[in-house]
Structures are given as C-alpha cells and as structure tokens.
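Showing chain A:
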Amino acid sequence: MFEAKGLSKSFDGFMAVSRVDLSVEKGEMVAVIGPNGAGKTTFFNLITGILKPDSGRIVYKGEDITGLSPYEIFRKGISRSFQIVNVFQRLTVFENVQLSVLSRENKTWDLITNASKLYTDETEKILEQVGLLEKKNTVSGFLSHGEQKILEIAIALGGKPEFMILDEPTAGMSPEETVRCMELIKRLREEMDLTILFCEHDMDVVFGYANRIMVMVRGETIIQGTCDEVKCNRLVQEAYLGLSDE
Partner candidate 1 sequence: MKKPLLILGYFIFIFFLVSTSKLFAEKTIKIGIVDTYTGPPTTFTFDVRDAFELAVKEINAKGGILGRKIEYTTRDEKFKPDVGLAMAKELLLKEKVDILMGTINSATALAVSDLARKEKVPFFVTFAKSDKITGEKGHRYVFGMNENTEMAGRAAALALSKMPYTKYWIAGDDYEYGHAIAEGVWRHLTKLNPKVTKVGETWWKVGEADFTPYITQILAAKPDFIIVATGGAGMVNFQRAAKATGLSEKIPFYQHTAIEHSVLMPQGLNAPEGVWGTCNYFFYYPDTNENRTFVEEFRKAYNRYPKVGALYGYVTAKFIAEGFKKAKTFDKEKFIDAIEGMVIDSPVGKLELRKCDHQLALPMYFGRTKKVGGWEFLIASDIQTIPSKDYMPSCEEILRLRK
Partner candidate 2 sequence: MVKVEKKKLIAAVLVIFLLFPLILPRFYVYLTSLIMIYGLLATSLNLVLGYGGIFQFHHCVFYGVGAYATALILTKTSLHPIFAFIAGPICGSVLSLILGIVCIRLSKLYFGMLQISLGSLVWAIVYRWYSFTGGDDGIHGIPIPEIFASTNGAFYFALMITTVSMFVIYGIVNSPFGKTLQGIRDNPVRCEMIGVNVRLHQLLALTISGFFAGVAGMLFVVVDTTVFPELLFWTLSLEVLIMCLVGGWFTFFGPMLGAGIIILLRTVVSTYTVYWALVLGIILTLVIFFLPNGVLGFIEEKFGRGLKRENV
Partner candidate 3 sequence: MDIYTILSQVLVGLSRTVILFIVSSGLSLILGVLRIPNVAHGSLYMLGAYTAYTISKFFGGQDLGFWVALIGAPLFVALVSFIAERCVFQFLYEREHLMLLLLTFGFSLIFGDLVKMVWGGEYKTVPVPKVFQGYILLFRHLHLPLYNAFLLIIGPLVAFLLWLFVNKTKMGKISRAAAVDREMVGAVGINVSWVFGMTFVAGCFLAGLGGMLVAPTISVTLGMDHSLIMESFLIVIIGGLGNIWGALIGALIFGLTQSIGILIWPKFGIILPYAAVVMVLTFKPKGLLKSTW
C-alpha cells in the first residue's frame, strides 16, 4: 500500500535520513522507534511533503507521490498528527475538526454558506469517536495537553484517511492518558480500517500495539521486523542502553 524507497535527506551535510526503505501493507500498524535525533520526524516530514527528499521515491497505492505538496498528499488520503501540539489554538474544538472535513470536501472556497451548519454530523461523529464531543465548544487553546493531542488525531481523521501517520501520539501524557490514547487509536484503526505508521518513545506502547517495528539510529534503519525480532536484537539494545563495549 505504501512504500518508501531509499529516502535520503541531509541538512548542511548532516545526513538526517539516509537511504530508508519502508513498506507498509494495508491494515498494518507500524512503529518507528529510535533515540532522539534519529531522524524519525524528518522521515515523517519527507513522507508528508513538508520536506522534499534529496533522493528516493515515495509510492502510495502504486502512485508516485514524491515531491507533492502537503495539501496534495492529504487529498490522497494520508493524514498526519504532530509531535508538538499543533492545533488551531483560537478555534473551538468543533471548528478544528470541521476545518479538516471542509478541506477534504473542497469547501474552503465557499464564501456564502454559514459554516456552523456544514458537516456537523460527520464532525460530531469524529468528536464522539475520540471522546471530545462534550468539549466541542471549548476554544482548543484551553484544552489540556492530553486533550490537545487527541484533538490532533481528530483533525487528522477529518480527512477520512486510509493511511495515518502519528508522530509521538502520547508524548507528554500521563500514564493513564497514554493508555487511553492508545486504546483509542487501536479502536479507531479497527472501526475505520486504518493503516497506521507511528513513532513513539514509550516501549510499552510500541510493543503493546505495533505489528511491526522499524528502528532508526542516526538517520539509518538498523532493523525492521516484528516485536520479538526487535526486542532480541543486540544493535537495538546498544542504541538504547549503550550496552556495547566496542
């Protein structure tokens, strides 16, 4: 369904991402892990069109989407949430999600209709799914951190995506929130038949939810495989714990 082939990106000579290959099958939930500065976020930025790769190709559903703008990639059905909270601070929760729906439906040029009556059902359905319905009239800047992260996901859902990219969905959440959030993602995936690519620091989360794991260190993939394969891999332990003596 999705395939990245030999993606590379360097900043001022520093290889942030180097020759990364990844393919994701429909319905999979793939995790990308790696220490800070491993290039995970850069990799996601390449996939979603914020950055243009120096080399390599990105193929989605058999179509080459390398070099397309972010909004074009969104229209193809790839949605993304951000690591840092990146919601529309001054809009209400409802408007945040509605905006995404409007954009998908190509209604952003509509000057006449009153927006508050458009796609209310769908927006509310999304909000209900993620459990933010009772907060729909709160200005999103006032939500708690955890709620804002959930809202992030809700915004991404507004695009009716088939492929979702979640950049540290649980970063900065308390343990209880983390569990709730991951359960939510799991449920959404089942309900909406989503394919998910996410990165995460919390290993409990990664091993609890991912089908497959890709480990990145200093811009390179050191291993791809199932949870068990990764757990037992010596390179991974080195990267995380510095257990090697070489």
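Please note the rule applied: contacts are C-beta pairs under 8 Å (C-beta built on N, C-alpha and C of every residue); 3 or more make two chains touch, one makes a residue touch a chain; residues count from 1.
On how the list was made: all candidates are chains of the complex that A comes from, given by their letters.
These figures come from a predicted structure and were not determined experimentally.
Asker: Would you mind flagging which of 1, 2 or 3 touches chain A in the complex?
Answerer: 2
Asker: Which residues, counting only chain A, touch candidate 2 once they are in their complex?
Answerer: 48, 50, 69-72, 74-75, 79-80, 82, 86-91, 95-96, 98-100, 102-104, 107-116, 118, 139, 141-142, 155-156, 158-159
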